[in-house]
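Heads up, one of the protein chains got dropped from this complex, but the rest are sitting where they should.
Now for subunit A:
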Amino acid sequence: INEMSDKQSGQKSAKIAAGAVVCVESEIKGDVTIGARTVVHPKARIIAEAGPIIIGEGNLIEEQAVIINSYPENITPDSEGVEPKPMTIGVNNVFEVGCMSQALKIGDNNVIESKANLGRNVILTSGCIIGACCQVNTCEVIPENTVIYGSGCQRRVQTERPQPQTLQLDFLMKILPNYHHLKKTVKTTSGATPAKI
């Protein structure tokens, strides 16, 4: 019974920091923390099944993007000894339309382009760009400023960091509330005062 109530309380809590714009049509399940200045478009899905998801500030999560902390394939949800691993996402990342990310650790200033697919064992550092339709299922740490592009094979190019999408974020934070209802923000535990919606 204790487990049941824990699960229920875990599903209810989605801590959305003040200043984040999260549309009501997005699906947020489980223990998810969303930082300030993050924009979550409608039809985005953030699902924390096997552990909490902590999303930093200034991220842009577009439509039909899926960020899911799921159980690894060979482990059933009910088996014991499975510790919930938290998934951390840094600041200023962009998850473009239709991408799917299961990576447990994502740093800052990354861009995951449309229909890209990140496996659970990938760790993105900073400034990486995962090109459209690229599937990264390897078990590795992707070095900084890497660009993965191209069909099929993985090709990498080192370049300079992608710029944070500040203009886009500002624009969206002004426009989205005009057309969508937003999910309620919660006072963060750090004690920052919430902005009025």
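Quick notes
FYI, a contact is a pair of C-beta atoms (placed from the backbone, for glycine too) under 8 Å apart; a residue touches a chain by one contact, two chains touch by 3 or more; residues count from 1.
By definition in this document, contacts and distances are computed from a predicted model.
Candidate names were "Cardiotrophin-like cytokine factor 1", "6-phosphofructo-2-kinase domain-containing protein", "Dynactin subunit 4" or "Methyltransferase type 11 domain-containing protein", and the UniProt protein name of the unshown chain is "Dynactin subunit 4". Annotation for subunit A: contacts to the undisplayed chain at residues 129, 131, 146-147, 149-150, 155-160, 162.
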